[in-house]
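The complex appears here without one of its protein chains, the remainder shown in place.
Order of writing sets the chain letters: A, B and C. Residues in each chain are counted from 1.
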Amino acid sequence: MQNSQIHAANSAPLAHEEHPSYLRHHFNSTEQQADAAGFAMWLFLLTEVMFFGGLFTAYLVYRNWYYPAFVSGSHQLNVVWGTTNTAVLILSSFTMAMGVWCAQTRRRRGLVLCLALTFFLGLVFLGIKTVEYREKIEKHHVPGFHYSLQSFLDPQSDPEVYKEYHDKALVPDMARHTELYFSLYFLMTGMHALHMIIGIGILGFMILRARAGAYTAGHETFVVNFGLYWHFIDIIWIYLFALLYLISRH
Amino acid sequence: MSEANEHARHIVGPGVYVVILLALLVGTALTVWASYVDLGFWNPIIALAIATGKAMLVVLFFMHVWYSTKLTKLTVVAGVFTFMILISMTLTDYISRAWGSW
Amino acid sequence: MSHISPVIWQFLVKWLTNFALLPPEASKIAPQMDALLFFMVLVSLIGLTIVVLLITSFSILYSKKRHPVAVQIEGSTLLEATWTIIPLGLFLVMFVWGALIYFRVFTPPANAMNIYVVGKQWMWKVEHPGGQHEINALHVPTGRAVQLTLISQDVFHSFSIPAFRVKREAIPGRYTTVWFEATTPGTYHLFCTQYCGTNHSQMIGDVVVMTPEEYRKWLASSTSGASLAQDGERLFASLSCAACHNARPDARGPSLANVYGAKLALASGGTVIADDAYLREAILNPSQHVTQGYAPIMPTYQGQISEEGVIALIEYIKNLNFDYRIEQTLNATDLPPVSEGTAGGVTPAVKAPAAKGTVKP
Partner (left out) sequence: MSDTIVSLPDQATARIPKDNFITRENGLLSWLLTSDHKRIAILYLISITFFFFIGGALAGLIRLELLTPQTDLMATDTYNKVFTMHGIIMIFFFLVPSVPATLGNFFIPMMIGAKDLALPKINLLSWYLYMAGGLLALYTMMIGGVDTGWTFTTPLSTHYVNTNVLTTGLAVFIAGFSSILTGLNFIVTIHKMRAPGMTWFRLPLFIWAHYAASILMVLATPVVAIAIVLVALERTLGIGVFDPTKGGDPLLFQHLFWFYSHPAVYIMILPGMGVISEVISTFSRKRVFGYTAVAFSSVAIAVFGFFVWAHHMFIMGISNYAVLVFSLLTMLVAVPSAIKIFNWTFTLYKGSITFETPMLYAFGFMGLFTIGGMTGVFLGSSGTDIHLTETYFIVAHFHFVMVGGMLMAFLAGIHFWWPKMTGRMYPEKISQLAAVVTFIGFNLTFFPQFILGMLGMPRRYASYPPEFQILNVFSTAGATILGVGYLLPVLYLIWSLKYGAIAGDNPWQATGLEWQTQSPPLTENFAVMPVMDHEAYDYEWLEKQQKEQGVASAE
């Protein structure tokens, strides 16, 4: 006990003004708390970057090795759906950013509206993704589940895609590697969709709390940090769209 | 308290967000259009460049990095840097494997 | 010493009398490797001695008893620079020296004799060009550069001969190579050093180094009757390879005569040296390796030929110096006629120079 007094002479006074209820005991100020939470969120996003980094590495390696297979595989993706989804996600990012602004300027109804819109757009994105996945399942383009090479060995058997791109048939050994393309497609978009689902779940929870006014009384950290997460998902998709859908459309 | 907060933290207004939204939508249209033009070697590079541009807009404005502390900027750079190490150092192996044994 | 078990005692005596830090040097690279190893051990010992000496003498000189009050020292840029630069210099020497040895171990000389090694759970299959097959054993002559071309049928294995100081991973799906020149006759250990499953520790064998004369005798006595190339020829026929690779002017595939070691122009642009690895890929994943001027119509043989089969085919192609043999093969099989002239038989004189155009030496 004595030693702890050593600093008494030159120590800062303990924080004493009345604390807002959300200030946790081990922080000295709300700024410190918000700073720490924001920084932690950024570090978490770094881990996410590296997590997807492994997938991007795999993608780059195999795309270089099996370019024709990747082109044919990518022609199987519907660019209209993909573009729509990109727009939807960008729009949801925008509504999320607006939600952050509403929270910062303490507009409760605006915040609820923005979060609800983001929630809705997130569902739209997943809905479209489901449609796309269903198409792949119907064509047996899901690796590991009776994967079919039909569309690549005989492109004319797949008239919708054929009339647009007039792909030449791939030779069997190259056609086999479209399975790798679809593996990566499902891995990357699936991992992305998983992040979306988690995000939408949190959004639902946030809407309830926002209606009670939890984020519009000066403690908007949670909304800001969730915003970072949501925008990060958007960024991942921006790259996925460029890499998976737009390999070679000409 | 709230005023102090607003001074400490730059609040980005709807105006900026709308501009960025439009820029992102234009970028999306541009990248789709570019993929239908045969630019050979440049196709993937342009696609990635546009994607990176869009990502930068999101990071800088939607995620407020433009207005943030040096620490946040450094964090973002560190993430990109490590990501690039993973990709580039792995590719040193894959690219040079094609060069044969020596 | 009565309390030590006599068995252990015997071992101890035996070990002390045969004490060694390194296995016998039985290859040309071994002394070079050992020189670097000794250099490194020496540097480590000197470094360790310096550290231990300093710690001990400081501990004695500046123990609290002798030196009750510490003198605060911030640091010394000069000293710190010294122990940054000297280790860095030494490490760089080790890097360059090591890289030179690495270069030597993995760059076979052009005249090396080639032996194929197939690793599988849990045995080594060695195939000599002359058709001698060995399991968990490798016979090599002294004084002759031997190149091993390794491949695995299943998981990663690693072909390690400590006495030669060489080791190379056998990888599924791809050839790797290593070479050595044995110098001292004897029997040495052969280990699989990459963990490969249940019986990893039983994937061992012997490397027998023989004098050239003994080796010739061994070759003669252990041949299976058909050389690898002959095996390959049979396979070439039964897979109907000659239906396309028949060296005719209108052939659908390029002639394979003299293709080994040649520089090929690929349909995808670029050139490639037709080595073992290329030939293997061209058989299993042909569409990525189409020679200029030919359509990518060759089917893949992935899953249809064993690794031994691929090796036999490659050995056959390697020894294919003129198209005559292919014509012979063609005649030996019942193929649908590709063009006229099949029925008439072809004499050795009728080589197809046109097809040769694809091969750019």
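Keep in mind that, in the parts below, contacts are C-beta pairs under 8 Å (C-beta built on N, C-alpha and C of every residue); 3 or more make two chains touch, one makes a residue touch a chain.
Being a predicted model, the structure only gives us computed values, none of them experimental.
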Completion exercise
Touching the missing chain are A, B, C
Fill in the blank from the handout: Where A:89, A:112, A:161 or A:180 are the choices, the one touching the absent chain is A:180
Problem - Touch with the omitted chain, as defined above, among A:23, A:61, A:79 or A:169 - result: A:61
Practice task
Write the list of chain A residues that the hidden chain touches.
Solution key: 1-8, 10-12, 14, 24-26, 28, 32, 35-37, 39-40, 43-44, 46-55, 57-58, 61-62, 65-66, 143-145, 176-177, 179-180, 183-184, 186-187
Exercise for the section: Tell me where the left-out chain touches chain C, residue by residue. Expected result: 8, 11-12, 14-15, 18, 20-23, 33, 36-37, 40, 43-44, 47-48, 51-52, 54-55, 58-59, 62-65, 67-76, 79-80, 83-84, 87-88, 91-92, 94-95, 97-103, 105-106, 121, 154-156, 158, 160, 162-163, 165-169, 171-174, 176, 189, 191-202, 204, 285, 302-303
Problem - Residues in chain B touching the chain absent from view - result: 71, 78-79, 82, 85-86, 89-90, 92-94, 96-97, 99, 101-102
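Here, only the chains that are shown with their structure count from here on.
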Problem - Pair sharing more residue contacts (C-beta pairs) when A-C is set against A-B - result: A-B
Handout entry: Length of the line joining the C-alpha centres of chain A and chain B, rounded to whole Å
Key = 14
Exercise for the section: Name the residues of chain C that each touch 2 or more other chains. Expected result: none
Problem - chain A partner contacts - residues on chain B that touch it in the complex - result: 1-2, 5-6, 8-9, 11-14, 17-18, 20-21, 24-25, 28-29, 31-32, 34-38, 43-44, 47-48, 50-51, 54-55, 58-59, 61-63, 71-72, 75-76, 78-80, 82-83, 86-87, 90-91, 94
Completion exercise
Per the touch rule above, chain A residues touching chain C in the complex are 68, 170-174, 176
Problem - Residues of chain A defined as touching chain B within the complex - result: 20, 30-31, 34, 38-39, 42-43, 45-46, 49-50, 53-54, 56-57, 60-61, 64, 79, 83, 86-87, 90-91, 93-94, 96-98, 101, 104-106, 218, 227-228, 231-232, 234-235, 238-239, 241-243, 245-250
